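Right, one structure below, let's go through it.
Complex shown without one protein chain; remaining protein chains in place.
Chain lettering (A, B and C) follows the sequence in which the chains are written, and residue indices restart at 1 in each chain.
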Amino acid sequence: MEEKETVSPVPEQKAVTLPPDGSLLLSSSPHIRTSLSINKIMGEVMLCLLPAAVMAVCRYGWNAVRVIGLCMIFCAGWEMLWCKVTKQAQTVRDLSALLTGMILGLNLSPLLPWWLCLAGSFVAIVIAKQVFGGLGQNPFNPAAVARVALLVGAARPMTTWAELPSAFAQMDGVTSATPLTAASQAAAQHADLALYNSSDFLKNAFLGNIGGSLGETCTLAILIGAAGLISLKLIRLYIPLAILGTITVFVWIVNAAAPGLTPGPLFHLLTGGVMLGAFFMATDYVTSPVTNLGGVVFGIGIGVIVCVIRIWGSFPEGMSFAIVIMNALVPLIDKFCYKRPFGWNPVNAYQPRRGEIK
Amino acid sequence: MTNVILAALALAILGLVLGMLIGYTAKRFAVQTDPRIEAITELLPGANCGGCGYAGCADYARAMVEDGVSPAGCAVVSEENFQKISQALGQDSGKRERKVAVVYCSGDNGHARRVALYNGLNDCRAAAVLSGGGKGCRFGCIGLGSCARSCQFGAIELRNGLAVVHPEICKGCGKCTEVCPRKLIRLVSAETKAHVYCNSLDKGPAKRKNCTAGCLACRKCVKAAPDIFNAQGFLVRAREGAEISDELIASINCPTGALQSVADHLRSGKGKEGAA
Amino acid sequence: MNSHHLPAAPHHFAGGIHPADGKAMSASGTIRIPPLLDKYFLVIQQNIGIPPKLLVKKGDPVKKGQLIAEAGGPISVPLHAPTSGTVGDTLDIPGANGAPVPAVEIISDGKDEWCEPMEPYADWRNVSRERLLARVKDAGIVGMGGAAFPTHAKLSPPPERAIDTLVINGAECEPYLTADDHLMREAAQAVITGAGICAKILRISHVLIGVEENKPEAITALRAAAKGIRDLSVVPLHVRYPQGGEKQLIYALTGRKVMAGGLPMDVGCVVQNVGTLAAIADAVINGRPLIERVVTVTGSPVAEPGNFRFRLGTPVRKALEFAGGIRKEVRKLILGGPMMGFAQSSLDVTVSKNTSGILLLAADEVRQFEAGPCLSCGRCVEACPMRLLVSTLSKVCENERYDLADENYVMNCLECGICTYVCPAGRPNVQHFRRAKAELRTMKRKN
Partner (left out) sequence: MPSNEWLTITVGAILVNNIVLSRILGICPFLGVSKKIKTALGMGGAVIFVMGIASLTTACLYRWLLSVKLDFRIGSFAVQNLDMGFTRILVFIVVIAALVQIVEILLQKFSPALYGALGIYLPLITTNCAVLGAAQLNAESGRGILQSTVYGICSGMGFALALILFASLRERLELSRIPKAFQGTSIALITAGILALAFMGFSGLVK
């Protein structure tokens, strides 16, 4: 050992200015923390929703601005009002209410009257979130619950769509129904579904030239947003991939078993709220399982329920139903999909034996 | 008409048959329970505070009946019900002394020195291991209110960083004494009218540095009333259950105000909060 | 890398993070030796276990390295004077975890004279392992990585435990700290010698030294010092906190998993910190007890951050003076690293056998806990090296449902701090778990 007995030159004794009495902060370890915060996360998710919102405005003009804006304002308003009435600290600054409003707005029809936006926001913020204790405590996705409530309670306004100024609208001849509704009607009448599997149609669906709720028509815009979510490390891919994969496989099997019952897998992936739901709603932290395995189970459940409702149910679209139903299962999934702690049951347990020791 | 009579008859027969069947099963598979357990459970307060050391009142009642545990373990039950329980158990009940909890500290934010800011769980036990949550005194009240939250009866008030027990509400269950990491809450006879509200075993100067309301062991009180007050090291304690008149306290005039009557202690905190 | 028929060594573990490490601040330069102080305040109990028994009284003259407290039991180590002089008062000073602890004051006479040294075993290979083990104990050596567990106890596993590997922890995964890094660079030979002594005591030859890849100089130095030693390998590890956690390190180096609630010896390993090894080498070869250690003094408010060889009992106030003083407002004073160290409220705490660092954080570097609502985002679950369901646990503990906390394996928590570091809601998870563990321990003791 190279012992250094020589004393190195000492810096001249500078008086240590002590922090004043009682100003040192005492807290438990760790003493450093990530710069991430809740409102940062919410803001970034909203940023990722922007492409879809912009596309909605391009397609539907002021109506889109109106519905999305109203929902955001109403949601924030309800949150502020709730905090005021229950005399608790204002939580609107965590941006979660605005995000809920934005997602809700993107889930609605551009022609929805303002009072339904108000009611929907009330359901989302007050009934689905605040009565459960606010952010982080709600078992159900607020936007999905609001959409389900509106779908059930106000089916007509929710499914009335603007005239589509696109080439496809004329081609289809259906202006008041989404392709999903049209396809399910066509299937019920045993009509030919080839139209919905044509590459022309699918291209339109990908680019957003079809009818539907504000934010869910343009798959491309949603995928751009999803890429943002992933690159910002806001979501993990387990849930969306499980949903999309399940839908693909399920529809493929149904198609193989009973042709003519429903259009192909691509149709189901590109229409309706699947993309928006898979990337932005099912991945909601609060209401999805925390483990990766749980996420996969959750996603598979959503995929199956969506397909069942779409193919056999009386509602043409089942994404929000599926999300809310699977939300109810999350506590169970979390319970059963949790692998135990490190070293709990070592598969490759190593037990050295006496003879092995030199 | 015949139909109705027949229906009634048929139902009556059905009822009879089923009733007999139930009667038979009830006899055949009967389970014996002691009716006293239920009766005593009814008499207990039902707060399930756990002060007796059992999992709730029903469990305690079971223990009383089956294991012969004394009913005196429940501090909360009213005198009347206590007598009834003793009767039901066929035991001779003695007179119980009412006890209340006392927080032996008067170091609220106006008196105790803060050496650091505390940032973390709002819980005394968690703060106790972190240099005691920032107050300089390592014996005094941490002031995060774990005891107040543990009290089923809402008898503890957190006042300006100091827990204060309201003796008229306190049932003496002793839950707070277990929760307090500093062990400065004790159950004492409700008859004691004044206490030395300090728990610090530090030497005088060290105590003085950390708190302006601590007992400095000047022994003024011990000299005035040696039969009531006795000094243990650097801390004076009033004898439990001693008669201490307000005049005596006034004549002693404790220099730091650590010796206070219970009523004054309750009042003074309020006044200071208003001032702060 | 090794000839043993072991599970594949993964060189990393599941979970973990790499926080901004701030090591650059103190990484340059060499270990500095501070001048002698007038007074040292030696905390009497510097080891986990039984406190040692004080042998001196006020006014006694002492020499440097003289025994001033003897081991109080099997899990206890003696304590030695850091310099020559006289024994002063026995008084209470703030301890590292906040509670006051008894300490003895040593008033220096400025001569710094050594006492009669223990017999140097320069040729340690020919000394019996019993004598080596006794020397480790007599020199007062404890685990210097932080646990302060008496090393001689760790080196004498029960005979029914078969040990085949000595795992050496040079990972130093804690951000900001570079004490082990410097030690490995400057005293690599001592580390290797210490490893050899430990291996001899354990009657094994297989030694693995794990060093994170961000310390290339240390790896080079260790490899140079270990040249020609069969069965000893220096393994570069992924840079990932908590690579230096005992279980994580063993897994990364050998692929063996220590069972929950188990000890390294269950899988045939003994883990030692590099600082401990250097101290062992010094004790065996030079016959010197443990009276000083390398400490990193760092943080943005420190004028001249670096590594120092402090005598035990040096007050932090003095330590900061040696490091050039404070140049901006301090918000937090931490003994140890930022992830697992203890925040202090007083500058009167002293350097003890397990103090690896003195870290100051300025106001703008400290983000306070906010106890926001848990979003169940799963970042903590992803990062937990023990694979606990942290989000659920955190909520359970917040509600003081310790029964549920136990069901959710809270007792396996390492308190490494990752879950709290990554939490966007700023929840004080580690504190929750600490409290839950303490409550559960008392509950279990009662029953």
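FYI, contacts are C-beta pairs under 8 Å (C-beta built on N, C-alpha and C of every residue); 3 or more make two chains touch, one makes a residue touch a chain.
None of these values were measured; they are calculated from a predicted model.
For the chain that does not appear, the touching partners among the shown chains are A, B, C. Of A:Trp62, A:Trp252 or A:Trp312, it is A:Trp312 that touches the chain left out of the display. Contact residues of chain B toward the unshown chain are 2-3, 6-7, 10-11, 14-15, 18-19, 21-22, 25-26, 29-31. Even with one chain removed from view, chain C keeps its contact list with that chain: residues 373, 395-396, 398-399, 401.
Mapped onto chain A, the footprint of the missing chain covers residues 86, 127-128, 130-134, 137, 139-140, 145, 148-149, 152, 305, 308-309, 312-315, 318, 321-322, 324-325, 328-332, 335.
Basically, only the chains that are shown with their structure count from here on.
Here the chain at the heart of the structure, going by C-alpha means, is C.
Centroid analysis (C-alpha atoms only) places A farthest from chain B. Set against one another, A-B and B-C show the most C-beta pairs in contact at B-C.
Taking each chain's centre as the mean of its C-alpha atoms, chain B lies 43 Å from chain C.
Touching two or more other chains at once are residues 23-28 of chain A.
In chain C, the positions touching at least two other chains are 98, 343-345, 368-369, 428, 431, 434. Within the complex, the chain A residues that touch chain C are 1-4, 6-8, 10-11, 13-19, 23-38, 40-41, 94, 133-137, 236, 285-286, 288, 290-292, 334, 338-344, 346, 348-354, 356-358.
Taken in their complex, chain A has these residues touching chain B: 21-28. Of all residues in chain C, only 94, 97-100, 343-346, 368-369, 371, 428, 431-432, 434-435, 438-439 touch chain B in the complex they form.
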